[in-house]
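All protein chains of the complex are present and in place, except for one that has been dropped.
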Amino acid sequence: MFTKILIANRGEIAMRIMRACQELGVKTVAVYSDADQNALHVQFADEAVHLGASAPKESYLNRDKLIQAALHSGAEAIHPGYGFLSENAAFAAAVESAKLKFIGPSADSIRAMGDKAESKILMKKAGVPTVPGFEGLETEAEFKQAAQEIGYPVLIKASAGGGGKGMRVVSQESELQDALELARGEALNSFGDERLLIEKYIAAAHHVEFQVFGDEQGNLIHLFERECSVQRRHQKIIEETPSPVLTSELREQMGAAAVQAAKAVNYFNAGTIEFIFDPSSAQYYFLEMNTRLQVEHPVTELVAGIDLAQWQIRVAAGEKFPFQQKDFMQRGHAIECRVYAEDPASGFLPSTGKLLQFIEPHGPGVRVDSGFAKGKTVTHFYDPLLAKLIVHAENRETAIQKMQNALKNFIVHGVVTNVDFMQAVLAHPDFASGQVTTRWVETVLAVADLAVEKNKPTPEQLISAALAEATLANSSIAAVERRNESDPYSPWRQTNGFRN
Amino acid sequence: MFTKILIANRGEIAMRIMRACQELGVKTVAVYSDADQNALHVQFADEAVHLGASAPKESYLNRDKLIQAALHSGAEAIHPGYGFLSENAAFAAAVESAKLKFIGPSADSIRAMGDKAESKILMKKAGVPTVPGFEGLETEAEFKQAAQEIGYPVLIKASAGGGGKGMRVVSQESELQDALELARGEALNSFGDERLLIEKYIAAAHHVEFQVFGDEQGNLIHLFERECSVQRRHQKIIEETPSPVLTSELREQMGAAAVQAAKAVNYFNAGTIEFIFDPSSAQYYFLEMNTRLQVEHPVTELVAGIDLAQWQIRVAAGEKFPFQQKDFMQRGHAIECRVYAEDPASGFLPSTGKLLQFIEPHGPGVRVDSGFAKGKTVTHFYDPLLAKLIVHAENRETAIQKMQNALKNFIVHGVVTNVDFMQAVLAHPDFASGQVTTRWVETVLAVADLAVEKNKPTPEQLISAALAEATLANSSIAAVERRNESDPYSPWRQTNGFRN
Amino acid sequence: MKLLFDSQPIEIVPTPNGYDVLFDGQTHPVEIARLDKASGQIEFRIGGIAQSAYISFDGAKRWITLNGQTRMLTKTSTARRGARQDSTAGLTAPMPGQVRSVAVGVGEAVKKGQTLLTMEAMKMEIKIQALMDGKIKTIFVAPGATVEREQTLVEMAE
Partner (left out) sequence: MKLLFDSQPIEIVPTPNGYDVLFDGQTHPVEIARLDKASGQIEFRIGGIAQSAYISFDGAKRWITLNGQTRMLTKTSTARRGARQDSTAGLTAPMPGQVRSVAVGVGEAVKKGQTLLTMEAMKMEIKIQALMDGKIKTIFVAPGATVEREQTLVEMAE
């Protein structure tokens, strides 16, 4: 086992990994930017290295600084977390070149899965179902013929693309020509590459992904699925497992396909195969592979009964993964809610500020993976994830109840959060019946109504505000809080004298 | 389902039950004594009823006051928790007479299992193994013959007994006469009843108990065992499941015996069959039944994947328990450490005072069922349990690691706790090999050494104390804490004027 | 004590048992059960029904959580009412972030809805669009600039 690991990340995932390290008896090195000098992960680590300015490219995305920090602090390995450099093949390679261990898959695996078009071709070869479509077409006639073959509606998207750019849904042949021109222009502008691909458009799709895990000796299995269809702007908000739309036959098929996909790139460590699932036809298609630990890994941990973060470190240290597929089963139901600093009533605009209150819910079956605490500041430099609230219960119904109650007891002041919004999702009949598709938040859930509902304060809210004014205002609270603040750099010496 | 429940208890178990109620959408009524007016369970409940003075008989043991409080507040049921009136058949009967529901077994079941000698006879009849021995003997000659039949060493104990009184271990025949006389005298003094029983003395025994659970329609199953051999003064300190000493064959046999025992008294709701287990012979013997939820129920919840507190309420409300024996399996390993306000170095003397610091550990697989918080006061009126720390991991080894790390992060100041003592237990090779018997703490673990080791402060401790003096002392901390204290009865009005 | 929250006038008057809170022509008698200044928690009763609120102070803002719902109210003084400018000519940053690009120049004529500049915050791109047809009068920021919430970015003229 390693004696010291550098965690090249921040927020809740840095905390999660450091807790795993503590339990394994491994020392931790945190890294931080200017904005994070007072952050929780810096305080929690055994030591912390300052990287640079707040902008990610000066800090958490700066490969050289990270590797230097690891070498300088005597760390033997780097855990990348998720986001930032976690899926950067060049970083993984550079880490290994510096004789450090990259806690994740090989640089080759990351590279192979990094390009959308290439990985799709690779998966087709490996016999993994992909969305029906064609790559490498050029003329309008070719596209027209392809569209007829696939059947409308079709999706046109940039080969080099991502983030919805250069993407067009075409419902009938008459729209095809315009769509091709527009998509080509956008693709060229955004990626400097006008190549397009065409595939079947799946209107009401679920996002169902499979966790895979393997050691460096070639033992790789899957740990079942996660249903991640509750999304806004292509970003997941609520995840759960088991998926309410899978039968056990489908689960077995898709799990086998996920293992096949991962083995096609000689995968090891934790990874996720994302599928698009069409409930109308019960068909599933490979979407992409995430070559790192996912944000939503806790639901798998709870339902499969495994500590993924610990095992990531163990297998990176050379341990064999001692389990086989048959050792795992899904037990109970787990749901994760991502508590974001954002305002759902204003189009999910991020919200920043100092956390005036931050009370996490507690109780049996309630887990909070948090990167913040009362008094900490949420800045605009990084993603708005404050904490993940995860519950585990006997079945989906009780898990929903548990989550609703836990959300009620999660109190955040100082930034606007999506907590109340997630309550609305959980209380919706479509969620109860498991019919939420990836476009559901945008198309079905009446976000506008939520905003309207909030316009008029309730009598109880007005009374609370008035009571606070009468009892708490101008009291010692504000003064006390200021005095309790700790300043990490020039602490007590200016203010405290010595008594001899 | 009920709309409102009164919880006739305090501390962590009151909190545990109220959390279950919250998730079920059931309103809660707390009760409290003078000493507990500021307690956590009072603040957490939807409403709270004052019972009376701090002495238990004036408050938590006062049947009439509890029933009146339930009737007055409109509660439909009473949950007794553990301890206090939870195993009092007369209370259970009185609750039902008041047209309230007692959340637990029937008064008849409680009564049948309440008397040690009677329940032993009942169990023999039901074919449940009991410790070999005889009841109803009178003359010394009868005892001598019985002892020969059983084989020395034998145990003589008061039929009406409990708490070790009137109990004598006899290793050879020459000691028998004296032992009988002494035991008779003690039995008469303590219980007004000189009847004795004789049974085989099991020197190196494990305490292994089985959780049973049933509904009022007659479906009753077991939920596997708990190993509770780490004890001091016959009180459990650390519990775990699975037991390191059971084979799967033994588990199946003992589980079946537990179900048989419970069915013999038409048991429903949560209960526990305690066995003495002799590892040298692999024999098990019925010891007694606890007709209520146990302190250590969380380890079962984690390893069996069930919420016992919720199901207690559900089946009391008339729901069927929908599971069969085959629906359950043990997954992973769970350990519970009871954090007591007591000083192991001074013979586990209770410690009281105000909690100056109370930081609970957090993290995946770590659960804290707590009845206290920073600023609360631990009084001498009730038992010294501050919180239960429970971990769940893939296997026993990682569970021990997780517990060791969690204990390291549990910080309590203001009262002495057994946290460091439990670290010593967990680190002991006997614990690692699962060889701890019920008398191990007293006979093997060198408590004296622990005390000596603490006598001399370490250099780091001295340095910390000196730094605190230089940086924290006479600072704003003390003043701030005083100002933050909330006074529940005459809050802001004396101090705050109004600004118009 | 007269208050104004989100333009709602409220009066609060101490009583022997607690307070009377008056608004919309109604009087709500309130009893205080417990007050925890450290956490900003107030437990009270309205008409016998127990309520528990968490309240934080943030300048004129009040963060209130009640029954698991959080909302923000703004305390205003009568004097400052109506002072808010609703001009469509000045474009402000909807949140703190960094200016990524500026798509127009001073003096340029633009159409309503046209993107004038883009910002970035928390991995998200935000387009600042013209609220009317007109001309660019002043541009206050350059690409790369860090801006605060409600900082004016561009001023237009008709």
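For reference, chains read A, B and C in written order, and residue numbers begin at 1 within each chain.
Just so we're on the same page, contacts are C-beta pairs under 8 Å (C-beta built on N, C-alpha and C of every residue); 3 or more make two chains touch, one makes a residue touch a chain.
On a predicted model such as this, the values are computed, not experimentally measured, just so you know.
Participant: The chain left out here touches which displayed chains?
Facilitator: Its contacts among the visible chains are A, B.
Participant: Using the touch definition up top, pick the residue from B:Ala262, B:Val315, B:Ile335 or B:Leu407 that touches the left-out chain.
Facilitator: B:Leu407
Participant: For the chain left out of this view, which of B:Ile121, B:Ala282 or B:Ala465 touches it?
Facilitator: Once the missing chain is taken into account, the touching residue is B:Ala465.
Participant: Out of B:Ala90, B:Met329 or B:Ile359, point to the residue that touches the absent chain in the complete complex.
Facilitator: Reading the full complex, the residue touching the unseen chain is B:Ile359.
Participant: Using the touch rule from the top, list residues of subunit A that touch the missing partner.
Facilitator: Within subunit A, the residues touching the omitted chain are 43, 46-47, 483-486, 488, 491-493, 498-500.
Participant: Provide the residue numbers of subunit B that touch the chain removed from this figure.
Facilitator: Listed in rising order, the touching residues are 55, 233, 341-342, 346, 349-353, 356-357, 359, 379-384, 407-409, 411-414, 416-417, 419-420, 423, 454, 457-473, 475-478, 480.
The definition used in the following text is that only the chains that are shown with their structure count from here on.
Participant: What are the two chains with the top count of C-beta contact pairs?
Facilitator: Max contact pairs: A-C.
Participant: Taking each chain's centre as the mean of its CA atoms, which one is most distant from subunit A?
Facilitator: Measuring from the centre of subunit A, the most distant chain centre belongs to B.
Participant: So what's the Cα centroid distance for subunit A and subunit B, whole Å?
Facilitator: Chain centroid spacing, subunit A to subunit B, equals 41 Å.
Participant: In whole angstrom, what separates the CA-based centres of subunit B and subunit C?
Facilitator: One centre to the other, that is 51 Å.
Participant: Multi-chain contacts only, two chains or more: what residues does subunit C have there?
Facilitator: In subunit C, the residues touching two or more other chains are 1, 14, 32, 35, 37-38.
Participant: Enumerate the residues of subunit A that touch no fewer than two other chains.
Facilitator: 470-473, 475-476, 480
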